[in-house]
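What follows is an incomplete set of chains from the complex, kept in their original frame.
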């Protein structure tokens, strides 16, 4: 059993220079998950105790990993980046000396697409060939790729690192993928035998291969498709790897009864789940831990992040929902924005240009047009008129708005929180509601209308002589002086 | 003439299990049209009378087809799905016995990309070779594809169905596409000779090929590019077929003078038409029976469904228009939403965050910002201020708003329907209009302003001692008690 025999060393100390962001690449995300977590989740799934060699921005890397994993990783710091051989040397003293666990799996921390299968295959090959060291190779002719090249020598194999390689990459098309299985004893004896590269002053772990061959020890290899072992050294490679991962996720959901209108511009994260019979439109972003029920429809250009949806719920186009829960048969959008721990009941309708934040909306309640509902608790079967705003912030504090079941809020209402509109109450269109409204009451808070005959003509004709002109100026100045009212 | 000699049987009874939606795949859409209608429209165009064998969810399938076609299809029910041979057997008794129409074209109902050309080619080959049976083959090495494989035997050809095939698909790379032309007499005589598969207990229509060869009768084939004959058995294949169809439509419109900013993420339905000189931006969706005039511009991420546009009309980005008619030189968006049988006159401007539903907007009228216009009839050259809302719903009924030509509606107006604002009238900003406004009148319905000196200081400093604090609490409680006014 691989889990009883192997311990792992993950190399995660490097500088990410080719990303040119001043940040470690290991925390760049692929399908919503930090790159380094692909390695740690793989090793956790295989139940292999792991030493991680960290260095560059180590605190951020360690913090991220510890958020996800409790125990199975030991961190070792490589203070200076002196090469992969030196990194492994830093890890040596932390190896478990249990004689049963005498195989050391060494892998780079930037290989997010590696699979359990390739590790198992490596292990099987190592056992069956009785090798001292087994490693993964892949076919890649791209000279700019930065991989060490596997070269056949008289005595076996050696790796020429990309920095030192001057040959023809199409001739030497097998690369060292960066995954090794080594006998612990051999590693302990030979890790210090690695000599510094004259060119780069680094100690290359790959020198072990030539050392073993020179000693007549067995070195074996397995091959892997390039997509599985691709390393990530710049943003182009990150993008390519994410494409591969995303395609894999979409294929999976297609096979589980999900209809994607296009498969090439939908963004879907690793931990998303989608019920069968659901439809995902063009450009949709499904992020974080979003869970979509059965027979839902998510239309074009909408984004869902950390959202739970019931069944038969429809998100119309150009909507954004985050950190919220929606029931079944809900209609949202287009252009709706729901966020910050909001809860939308079954059959509710949140329409266009409506923002809902930190609010609970009851079943069957409708807010279909141009509204801002913040810090509101709204009952069932409520109607929220177009243009309604909850004034939840007075410059000092955030306050709540309570609206009871079956209340009818007229259009263009201003609800000044804290305020309660009780069940079955009704507010007149255009009202500013500052006081609580009892059950079944009608609240009105607006001015009466006055029609001034022919006044429009005067407003429209500022260029007219004398009187009209004066009147216009007055109107401009006083904005229709209150005398007129 | 193919139309005089041939009758068709379309196989449309299968269960769509690999879609995993619990719905028949035949009603899944490709470029806006249900999959099964591609077959029926093809046969209608060729003027071939058709029997369709239905089974799984037959009512839904029949209803959809009858919406589109009047007469030329006869439906036959295959109660149990016992294979393609059994399906054809169900159809036998409905064949037209006219001796002139003695060729039976049999095809699967899930081949949306089949062309009239391939049917004609099949017919020509059948006639020129004097075959009993001619069928279409194509090249496909994918083992998972589910196609029967064409195998050469001592006596000619036979088909091994995918479920029974155990060989090497790259060696047996010719597949049976699922389109056959058979002499009626041979079909009538031999359809009952097909034996049940031991493995699947189904009767395979393809057994006829081996039967014919064994009898020394002529069987001939034609080959077709895989894209033309691809069947659709799961969502990945649906997506691939739609990609092919969409690319074909876009190529067509490019050749007719339409500028697509990208060709790979625009969605365009089968029955859309676009005038030359028009521009279609990234991610645009042109759906249903949308007709776009000449020299229009549809910017990125906008969707048009069942919309008619005049010439030189511009839809700015992130807009949605459905089931509406827009004139020429109209400006819409960004973020405009027009729907439900609305009509927008020439030169009108519907701007950002504006929703128009069930409304008529006159020529040259502008509603440029944040408005909801529902059930409104608005004349020409009207100005609708920002934030204006028609209150078309009072909780019981929907009511209409009428606005005459050249009226000026101030910002943040609340127009309580039913209400009429006559020609040339003017409403003051912030008004709640509840009564009709005569021509040339100015309507005002808002409170007068009062400035309370230094009151802001008190509101801002709730932590200040004694008086300020008390005042603040009072203000909070009464929301600026009306005594202050």
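First chain written, first letter: the chains are A and B, and each begins at residue 1.
Convention: contacts are C-beta pairs under 8 Å (C-beta built on N, C-alpha and C of every residue); 3 or more make two chains touch, one makes a residue touch a chain.
These numbers were taken from a predicted model, which means no experiment stands behind them.
Q: Please state: how many copies of the shared sequence does the complete assembly contain, given 2 in place?
A: 3
The working rule: only the chains that are shown with their structure count from here on.
Q: How far is the middle of chain A from the middle of chain B, if each middle is the mean of its Cα atoms, in Å?
A: 31
Q: Could you pull out which chain B residues touch chain A in their complex?
A: Residues 19-23, 28, 234-236, 238-239, 242-243, 264-265, 267, 283, 285, 301, 303, 318, 320, 335, 337, 353, 355, 370-372, 374, 387, 389-391, 393, 395, 408, 412, 414, 416, 424-426, 428, 431-435, 437-438, 440-449, 459-460, 462, 476, 478-480 of chain B touch chain A in their complex.
Q: State the interface residues of chain A toward chain B in the complex, per the touch definition above.
A: 251, 254-265, 276-277, 282-283, 300-301, 317-318, 334-335, 352-353, 369-370, 383, 385-387, 394-396, 408, 410-412, 416, 418-419, 426, 429-430, 434-435, 446-457, 459-460, 480, 482, 484-485
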